[in-house]
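The following block contains the structure, expressed as structure tokens.
For this view, one protein chain was removed and the others were kept in their places.
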Amino acid sequence: MSNDHTRKLVTIITEAALEHSLLRDFKRLGAKGHTITEARGSGHRGVRSAGWESNSNIRIEVICNEAVAQAITQHLQDQYYANYAMVVYSSDVSVLRPDKF
Amino acid sequence: MSNDHTRKLVTIITEAALEHSLLRDFKRLGAKGHTITEARGSGHRGVRSAGWESNSNIRIEVICNEAVAQAITQHLQDQYYANYAMVVYSSDVSVLRPDKF
Amino acid sequence: MSNDHTRKLVTIITEAALEHSLLRDFKRLGAKGHTITEARGSGHRGVRSAGWESNSNIRIEVICNEAVAQAITQHLQDQYYANYAMVVYSSDVSVLRPDKF
Amino acid sequence: MAVIDPIILFFLLGLAASAMRSELRLPAAVYDFVSILLLLAIGLKGGVELARQPFGSLLPQMLAVVLMGSMLPLVAFPVLRLIGRMNRADAASIAAHYGSVSVGTYAVAVSWFDARQIDFEAHMPLLLTLLEVPAILVGIVLARGLSRETRWSDVAHEVFLGKGIVLLLGGLLIGWIAGEDGLVSIKPLFIDLFKGFLAIFLLEMGLIAAAQLGTLRRHGVFLLLFGIGMPLFSSVVGAALGWGLGLSVGGTAMLAVLAASASYIAVPAAMRISVPDANPTLSLTASLGITFPFNILLGIPIYYALAQQLHAWLGS
Amino acid sequence: MAVIDPIILFFLLGLAASAMRSELRLPAAVYDFVSILLLLAIGLKGGVELARQPFGSLLPQMLAVVLMGSMLPLVAFPVLRLIGRMNRADAASIAAHYGSVSVGTYAVAVSWFDARQIDFEAHMPLLLTLLEVPAILVGIVLARGLSRETRWSDVAHEVFLGKGIVLLLGGLLIGWIAGEDGLVSIKPLFIDLFKGFLAIFLLEMGLIAAAQLGTLRRHGVFLLLFGIGMPLFSSVVGAALGWGLGLSVGGTAMLAVLAASASYIAVPAAMRISVPDANPTLSLTASLGITFPFNILLGIPIYYALAQQLHAWLGS
Partner (left out) sequence: MAVIDPIILFFLLGLAASAMRSELRLPAAVYDFVSILLLLAIGLKGGVELARQPFGSLLPQMLAVVLMGSMLPLVAFPVLRLIGRMNRADAASIAAHYGSVSVGTYAVAVSWFDARQIDFEAHMPLLLTLLEVPAILVGIVLARGLSRETRWSDVAHEVFLGKGIVLLLGGLLIGWIAGEDGLVSIKPLFIDLFKGFLAIFLLEMGLIAAAQLGTLRRHGVFLLLFGIGMPLFSSVVGAALGWGLGLSVGGTAMLAVLAASASYIAVPAAMRISVPDANPTLSLTASLGITFPFNILLGIPIYYALAQQLHAWLGS
């Protein structure tokens, strides 16, 4: 599984209000791209039902190499995790054209 | 890979009409949260193109420990799989703050 | 992990305009179903912010066996990767009712 | 008077676009928006009229239509079981669809009556709302018996608090409290634009109905015959009841329309939860793919002619 | 004159539906669409009026309301800290919400005034727009001090380029440039449908407000008292200022409404970015769950009576 086509897929589920800041941070940390889908859900900070702006979640996916993934998760833990509704998880994925990431 | 930051990510793709019941069930089975995105697709029960209510899918993600994941998949298999358009899959993910799940 | 409940989950993030062609191709290559969510993002081909049709992404998931997954990724690489905004990744997932896929 | 109502042309456009596999699709949010406006508008109109008449005088009519809504599934069920050879769940579910009503069909009928300046009792939206519910309960009992396992509180929640009932009933109450004068300020959205939004709604319904037709081939000729025969039968029941209740010709025809219409929103949702082993494709093919188009294209004039005949024969 | 404005009934319908856990939900796109239309419409109306008067004569009023918007959080903050025993971030954030304004409350007040044919100074939308901003800046300083770490350029971006300000200000400019005649062609959408869209908006606000109430139980009685007491206090400040600025009775009452209203769009978004350690549930429960319903159900008539009294006592 761990050949040279393997990259990290980091998924972040968090408040829609953070989109702007997070994307800026990810770029700075070395991510070459991202994908966003609209989401809703619930967790420790209650129900976020996406009925209106302040209450919407986004689900961000970033495919990147191990080092960038490490930097991103660390940054999220330091800067955002304490104050925002946020869940972060990562896994290994096998990608086409690994040089892209 | 299987260190103590590993949790199960269970993904369920099914009919939007089930949202209410499933979330109630998951809570009862020990899930601490969930994330939903709107989806459409096709499978054994035909095309579900999300043009209107009865024909929409949702994609639910639940991050949880192995036992809860087991309970959820078993419950889905017993109670819903026979009668509803439904796909369930799970995988290991590495999470931040594993105590959250 | 690699027991007989394991299947491949192939995820494709690409231009919404390709939906029709891709679904036809996947069917021909042996996929038994698919799930689509609306997405936006950025990558090598710039920002795709989903404000209007030509600028929207879709995120397609296909669960299938190894051979079909191989065929799909190969086909995408040959036919689409050069000319379209597209990211493809795959991973192993454990499914309920593996005979479905 | 136009030979064909233009809103029907929007339905045909949707049918044609879908049949030719056009890329045309309305976003789900647009469909939701338009149906919310239509439900509220129908409720508001009805509520304004309710304010004008003593509520007590309506009670007999209300009881009678609830009874009708409970009986129609009992007629449909044996037909589906014995002639259609369907299993119990499917037969019960389809029967429930045909005992309940379709708000879209009602809206098209209102437009058709308006264009011909045919009056009808203005509290029809109240009867429409009442008719949504009883068939669902009867359908569940037909499928399950009076089983202890049925979670009746869930069923009640699903039935009475679904989007359709809440908006119709909410509209009725608001119209009733505010009265005609109170609603002047919101009339431009809910009344003046009603037919325009109905046109958009029917465009989408055309797209959806055509998509159901694909499954028709698989389910054969019985479904087609039932989808046309059942509304014709129900319309006779509805018209007879209307006459019996002393309604005007227009009101009689409208009650025939309600009886003939088959639900495609409230009932499918409720059945999916309460009778999960019923195949939703069967009931939606029948109600959406056959009965809805039949009713709005051919049924409404037939039911009106029927009401006229009845009143001519039996006196008003 | 109706005892109760029908648009308020839509709010109550939303509250009731949510309280009964109905499935009713408006798609986010519909909420966005309706609020975009309302913001533009309010701006357009205000802009048309601005074109009619020399801009210079408004400057004193503009400065005065900016000052008011900056002072109100300074009053709220110690109350929240000392009596409410809140931490610094929470107190600062809530104070900012109450120094700023709610466009929804303003729209309901406009509708209430219109129904009673009460005139008010037509440049109110300009004051509304101005009032959105200063409380946010004061709130951030209250939470952080004049810390070097605050990224003021980010804050400015968030505050001045949020959806609300851009649409209000854009509408003001368009109305100002085009003038009444220029807007005739778009009047049917933005003016004639205003109250209808406001009704839909309030339906959704009812659904949202009820959802906030769930959290109220946890935060106890102080929040409830503050959510009612603070607007009452602010309305007195607003009314006094209105009288001082020589506004008409209607204008005085409208400034009282603006002062009494609490933000639930611009401020929450800005606080989330700039004062992340403030708990957004607290401030939204107060502003959306308590103050908004209080203002539109009871507050507006109170503030109008207050303005009348003031003018009666002190002379116009």
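Letters A, B, C, D and E name the chains as they come in the text, with residue numbers starting at 1 for each one.
Everything that follows uses one rule, which is that a residue touches a chain if its C-beta (ideal position, glycine included) is under 8 Å from a C-beta of that chain, and two chains touch if they have at least 3 such contacts.
As the structure is a computational prediction, the values presented were derived from the model and not from experiment.
For the omitted chain, the shown partners it touches in the full complex are C, D, E. Per the touch definition above, the residue from E:162, E:206, E:251 or E:299 contacting the chain not shown is E:162.
Shown as candidates are D:13, D:71, D:184 or D:297; the residue that touches the absent chain is D:13.
Across E:29, E:58, E:236 or E:297, the residue that sits in touch with the chain not pictured is E:29. Listed by residue number, the positions of chain D touching the unshown chain are 2, 4-7, 9-10, 13, 16-17, 20-30, 33, 111, 114-115, 188, 192-193, 195-197, 199-200. Looking at chain C, the residues touching the absent chain are 15, 17, 21, 45-47, 49-56, 80, 82-84. In the full complex, the hidden chain is touched by chain E at residues 27-29, 32-33, 36-37, 157-158, 161-163, 166-167, 170, 173-174, 177-179, 181-183, 185-190, 193.
By definition in this document, only the chains that are shown with their structure count from here on.
Centroid distances from chain E, each centroid being the mean of CA atoms, peak for C. Averaging Cα atoms per chain gives one point for each, and the point farthest from that of chain A is the centre of D. Distance between chain A and chain E, defined via averaged C-alpha coordinates, is recorded as 34 Å. For this pair, chain C with chain E, the centres built from the Cα atoms lie 46 Å apart.
Annotation for chain C: residues 37-38, 91-92 touch two or more other chains.
The residues of chain E that reach two or more other chains are 23, 25-26, 28, listed in rising order. Listed by label, the pairs of touching chains are A-B, A-C, A-E, B-C, B-D, D-E.
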